[in-house]
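Working notes, structure below.
The other protein chains are all here in position, but one chain of the complex has been omitted.
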Amino acid sequence: MPDAPLTNSPDSLADVERVVPGELRTEEMLLNMGPQHPSTHGVLRLVLRTDGELVLEAVPHIGYLHRCAEKIGESVASFQFIPITDRLDYLAAMINNQGFSLAVEKLAGLEVPERARYIRVIMAELNRIASHLVSFGTYGLDMGAFTPFLYGFREREYILDLFEAACGARLTYSFITPGGVTQDLPDGFLDNLARFLDYFEPKIDEYNDLLSFNYIFIKRTAGVGVISPEDAIAYGLTGPCLRGSGVKWDLRRCMPYELYDRFDFEIPVGVAGGTDRIPREVVAGDSWSRYFVRMQEMKQSVRILRQCVQQLPAGEFRNKPKGILKLPPKEVYLEVEGARGQLGFLVVGDGKAVPRRVKIRGPSFCNLAITKHVCRQVLLADIAAILGSIDVVMGEVDR
Amino acid sequence: MAEFTTEDALRSRWSAAARPRAVRWFSGLGVVFVLGAAALGLLATRLTGMSYAVALAVAVVLLLTGGSCLGAAVVVQYPRAVGRLLQRLGLPLFLLAVAAIIVVAWAPVLLWPDKPLIVRDVLAVVGAVGFVSLFASFAIWWERKVAGRIQSRLGPMRVGGWHGWAQSIADGLKLFQKEDILPGGGDAVLFRMAAYVTFVPALSLFIALPFSAAWVGRDLDVGLLLIVALFGLGVIGVLLGGWASNNKWSMYGAMREACQVISYEIPLGFSLLIPIMVAGTLRLTTIGELQAGGFWTWLAFRNPFTLIAALTFLIATLASCKRAPFDLPEAESELVAGYMTEYSGFRWALFMFAEYAEMFAAGALTAILFFGAWHSPLPAAWGAAWATGPLWQQALHGVVFSGPLWLIFKGIFFVYVQIWLRWTLPRIRLDQVMHACVQFMLPVTMVVLLAQTFWQLLVPAGSVLAVALNLACTVLGALVALGIASIAVYGLRYRRRLVGTLVVDHLPGS
Amino acid sequence: MYEAIAFYLLAAVVAGSAFGCVIATNIVRMALCLLGTLGGVALLYFLMAANFLGVVQLIVYAGGTLIVIVFGVMLTSRAAGVRLRPKRSEALAGTLICIGLLAGLVTLLVRTAWPAAQSEAQAYDVAWLGNELLSTYLVPFEMVSVLLLAVMIGAAFLAQPSGKDKEPEER
Partner (left out) sequence: MTPSEIVEILKGAFPQAVGEPSADGSHPGVAVAAEAWHEAAVFLRDDPRLRMNMLRCLSGLDLHPEPHLELVYDLISMRPGGAAGLWENAGEIAIRVRVPRDGGRVRSVADVWPAAEWHERETFDLLGVTFDQHPDLRRILCPDDWVGHPLRKDYEFPTEYEGIPAAAASADVKK
């Protein structure tokens, strides 16, 4: 290429030995993937060291969406921080609200009415479905199938419609708040929800037929980016990425919070192929497993939602604290099972309304850290497959 | 440089003062031009010979200019009324214009039987360029409509009125106006050339592509080979464009394209050999005329090997037209847009035109070689009387039994298949593309080639075995066609009307 | 007359691009010029009603060899970006060789007794060509085939990965 700089290498790339097997080698090239690239799902930048189509190494660079959420947390009252949590994992904002609210409640010793807890579970599970739908759609897009993307967004639109009815917002809800939720469910919400579930549940199978069991899709994702359970745990992977590796670990089951011990649901995990409907090519821990765990989780969320609709009690929707909520000088660390993994909040109070420290453990942050380990000796097209299956949201990575 | 403010952006170009001024100018100029044309016309009646022709030509040009000016004045004065009128009458007017142009272009052919070859060639070139641009506009619009329907959207609905029919024209106008950006550090000459190097072969293959036995630019004895050669030439433009863009992603796209197209030319060539062997010629018109007698005579249904060859040919054309699932060179989720990343405006449009031209050529070639060329599925014997009857009967014969319309229809059908696949399937990875070529396509086509050789040596035409397998393949083909048709009918029967918004209240059951 | 115009036009294109190919300093531009030359020669063949030869020229040289050249240039490290400036001695040597070649060709052209132009061109179509190749010229044809086979085997042998890692990317 004329005048193209071939070495814009950051130091970390300077002296990694050549590790490619085989004789046929061409010149190595450094390739900047992102921060504006369709497959990096936001402003992630990967520096790829490539040899032809082969990627020898991928180094992620983050921070392009850093909005100082933790610093803001130290300067606003806990209620005021709820809208900031919306903007962490903006595809599953309800769960962020829920996680922070739970941490504050635990710190301040705030009781939550039972109806509010049910509403929270409904919202969290709906949001999990919405988030997984986006993941499903964009993963199809990464693999070059455009159509599932629009199907995913079509179904998500109904969920957003339900959210809009409940709280007036479609993306950044600020609905779940310390002590309960900001509003009671509107009239007809449960009917609409039940109708949506009836409509949506068979659609999951349809999408499995369309994309999950598509031969090309399987060929593109099965056996690509395999993460062993040991690696997954060591790298702190959580959520569908961890379960994709075959580790049956879900906070909703293993360390239940809210009301999750009341519901009957299963924890889907990635398994080796050949059994059931799982294709032969699949290895536990590969991109396909991570993707398929999400598809199955949507079904389980539907199950939980159906139980919620049946059990939802009448009563208060919020236990509003009297006056300003002061946080005692204690410390609490709490994790919830977000759509992308365990979302943790460490909140330290010091007797004032404004917390002394808010630390956010973004699941995508930890999940993304493994890319450097996994994206070695893969093809350029596999980068999209691996990144898409890890399913990061940069708002949560950069906070 | 003066700063461009938001107010500037918001200010309408046709401000209150500008509009009457423009109307005055346009109408004034228009009247002057028209009067001038009239005067010149009057003058011309007095003249003779060359000067008469020149005066007449100038008068016509003046008249057209004046008319345009008057038209512009009307548009500026009554933009909304003209817009509404265009929404109503745009499509009929457009279709009329196309028909008129075709008639005007072909009138000399019909009225001038002993035309010199040069006239025929000029017409063929004009026809090819016209067809390609018209088809590309249509196909882009159609692809967007089909994609929309597949994705439960509507696709373009606004421009021009009826289902956004003028979308491509509007896009084309937009592309013409766009800035022609040259990437910094790139090779400007090669960057400019690349678009033409891609476009010219894609266009020139239409010279040898017969639309029917009579409707062909040049009926070459090596027509098929020429088309295949020109198919392969477009790659050079893509390679040069990708390289000259000074963009690593473009480079990747160009490399992928070269790898893929060169590799798939081999199975493509082997699949081509089957119809060549059956027909014993490279002349496309002869191959086409071989399949005149109803759809059981189509080459694809001749015997199992030709059927397999037809399928491998379809797959190979997908790869050489870089359509999904082989769209790696422009894979938007991996390479952004591959070799086209740095192109904009008209040059980008040239690449698109080339792509759609190649798509149609591939579809038409599939039809000519395997699926009955320009013949309808009806047996030719039924229409034999019409073929030699009076002119209206011949015209009817051309529509019902065999003629360019059938080839265009079939070509569009295969283009539709390509669109359909693109919006349904994910993309293959590069190593899988190569693997599929070398490990699957190549052996299959070679075996088929060998088998076809022995078939032709050992199984005489008309023998029981030949007839039986011909029948079996025909039935299979008919069943597949019936299946597709029934799916289409089912879809039409149970289609759900798309509502404008996706709200829970519109869910089924409410 | 048309033929004459077309011939001179094409000849100009061929000669011009050949000249450009020689004087270009960038190897990829040379490839583009080569495309002009090879394509122009193909068109000259068409002009002489040697359709088959023209098409083969397009397929083999313009569509095949040229792409492989461009491809190879781009793959081999930074050759594509290098500006080629011949040394004076090289230029001199090249000029001498070209002059020698020109002299030889001109001599040949002048000495050969050309047959008078045939009044009507014989229709040498593809079928005739095929028959001739497989009957009259069978031995040379087959020898060329054997040569090509040997080249293919040699290429396969060279490309074969030596050592342990036979399959770099097993999927």
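Lettered A, B and C in written order, each chain numbered from 1.
FYI, a residue touches a chain if its C-beta (ideal position, glycine included) is under 8 Å from a C-beta of that chain, and two chains touch if they have at least 3 such contacts.
Because the structure is a prediction, the values reported are computed rather than measured.
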item: Contact list for the unshown chain, restricted to visible chains; value: A
item: Residue, one of A:Leu31, A:Leu91, A:Leu107 or A:Cys241, that touches the chain absent here; value: A:Leu107
item: Chain not shown: contacting residue from A:Tyr118, A:Phe196, A:Trp249 or A:Phe263; value: A:Trp249
item: Which residue of A:Glu70, A:Glu114 or A:Glu201 touches the chain not shown here; value: A:Glu70
item: Candidate in contact with the missing chain, chosen from A:Tyr235, A:Phe263, A:Tyr291 or A:Phe317; value: A:Tyr235
item: Hidden partner chain, residues of subunit A it touches; value: 12, 62-63, 66, 68, 70-71, 74-75, 106-107, 231, 233-236, 247-249, 253-255, 267, 269, 330-333, 335, 342, 344, 346, 348, 356-357, 359, 361, 365-366, 368-370, 373, 398-399
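The working rule: only the chains that are shown with their structure count from here on.
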item: Chain pair with more C-beta contacts, A-B versus B-C; value: A-B
item: Chain whose Cα centroid lies at the greatest distance from that of subunit C; value: A
item: Distance from subunit C to subunit A - Cα centre to Cα centre, in angstrom; value: 58
item: Separation of subunit B from subunit C, taking each centre as the mean of its C-alpha atoms, in whole Å; value: 32
item: Distance between the centres, which are taken as Cα means, of subunit B and subunit A, whole angstrom; value: 44
item: Multi-partner residues of subunit A (at least 2 other chains); value: 1-4, 379
item: Numbers and ranges of subunit C residues touching at least 2 other chains; value: 26, 75, 80, 169, 171
item: Residue ranges of subunit B touching subunit A (in the complex, touch as defined); value: 147, 150-153, 185-187, 243-244, 246-249, 251-252, 255-256, 324-325, 327-328, 331-334, 336, 423-432, 502-505, 507-510
item: For the subunit A and subunit B complex, residues of the former touching the latter; value: 1-4, 29, 31, 37-39, 52-53, 140-147, 150-151, 154, 157-158, 161-162, 165, 192, 195-196, 198-199, 211, 214, 216-217, 219-220, 379-384
item: Touch list for subunit B against partner subunit C, complex; value: 118, 187, 189-190, 193, 197, 220-222, 225-226, 228-230, 232-233, 235-236, 239-240, 243-244, 251, 254-255, 258, 262, 265, 280-282, 431-432
